[in-house]
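See below for the structure under consideration.
Note that this complex is displayed minus one protein chain, with the remaining chains in position.
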Amino acid sequence: MARDVRLLAEPFNPGQFVGPFTNAHPGLGGVCTFVGEVRGGEGQDAGVEALELLHYPPMTLPGMEALADEALARFDLMGILIIHRTGVMRVGEPIVLVSAAARHRRGAIDAVDFTMDHLKSDSWFWKRERRGGQWHWIEPREQDHADIARWG
Amino acid sequence: MARDVRLLAEPFNPGQFVGPFTNAHPGLGGVCTFVGEVRGGEGQDAGVEALELLHYPPMTLPGMEALADEALARFDLMGILIIHRTGVMRVGEPIVLVSAAARHRRGAIDAVDFTMDHLKSDSWFWKRERRGGQWHWIEPREQDHADIARWG
Amino acid sequence: MSVRIVFLGKLADLAGVAERDLPAPLDWQGLLDAVPGPLGEAVRSERTRIAVNGALLADKSALSAGEGDEVALLPPVSGG
Partner (left out) sequence: MSVRIVFLGKLADLAGVAERDLPAPLDWQGLLDAVPGPLGEAVRSERTRIAVNGALLADKSALSAGEGDEVALLPPVSGG
């Protein structure tokens, strides 16, 4: 199982995926995992009631699969797992999970870093957040371009 | 719970620690986790039957706690979890777990990368592996010095 | 038969619908004629991409869609 890429429309528990993914790669040296959640509570995130992620089925999952293949080709991985939510989520719910299994930690950590930067900046998702009962689209951030530029 | 640092003498399941650690930080944006396991099976690791990690109680845990504090000071974290095994382990058992929770992913990923590099190169652990019934000490690697040098 | 237009992200708000059918064949000028006002401005924006049947166009003014094709209008993704 070198590549496992999924879009999920319902809440998920990261441990349910990371455990089996780890066990599917006997002989590995390490697994790096990033789980992103709907942030809330402070500063610019105060007052966020819900987040909605919209996607375009003919392109979103194929794009994520191509990104997984790029990470597999670029880093010395045994496998990669990418899970992304769609639909309406509340604060604290996982949005995204990336796990990379490798014989050596550097490849696993760098692959997660690379994949997260590209998922955030390059993938076909449109987000809006609800505050005070109103939905607001989230625009691209300059930081996303800077993140991508790190990978040359 | 900003800092949770433990030495464990018995096998552990990473999910048992990462779930509660995540839940202890409401409002977080992401959690990055690295789990290192006893590698086996291929190349220089072929024939490894077991790994033993020895430590020195007056210094090993205090050193890990100081490293956790350094990561908390250096990166914008909400919390850090470091768990390290001691004793005899078999291929596939987790040796080390580092989780960092932050409002933004860059801090969480970089903190795990930093902490793993320093745990591997700077912490008071001595390792030996058993092959064909014989224990052999594992010497320091040049790569470890290069890993540390990344952090200036 | 016709061309299916899919409005993604905030373009759906501007269009008032998520999808709409236009007569085939459809080229860039035909698309612009069908989306006046703020929606047309957003479609013209260099940051809005177009895909036909899931394949991005390098040059959206080269749009050439036939019967049964799906044309997606893709505003910038939201990032992270």
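Which chain is which? They are A, B and C, in the order written, and residues in each are numbered from 1.
One rule holds for everything that comes next: a residue touches a chain if its C-beta (ideal position, glycine included) is under 8 Å from a C-beta of that chain, and two chains touch if they have at least 3 such contacts.
Fair warning: this is a prediction, and the values are worked out from it, not measured in the lab.
Asker: Since one chain is left out of the picture, which of the remaining chains does it touch in the full complex?
Answerer: Per the touch rule above, the missing chain touches B.
Asker: By the contact criterion defined above, which parts of chain B meet the unshown chain? Give residue numbers in ascending order.
Answerer: Residues touching the hidden chain, for chain B, are 54, 56, 58-59, 62, 120-128, 137-141, 143-144, 147.
In the analysis below, only the chains that are shown with their structure count from here on.
Asker: Distance-wise, how many Å sit between the C-alpha centres of chain A and chain B, to the nearest whole number?
Answerer: From the centre of chain A to the centre of chain B is 23 Å.
Asker: Provide the C-alpha centroid distance between chain A and chain C, rounded to the nearest whole angstrom.
Answerer: Using C-alpha averages as centres, the distance is 27 Å.
Asker: Tell me, which residues of chain A touch at least two other chains?
Answerer: none
Asker: Which parts of chain C, given as residue numbers and ranges, touch two or more other chains?
Answerer: 80
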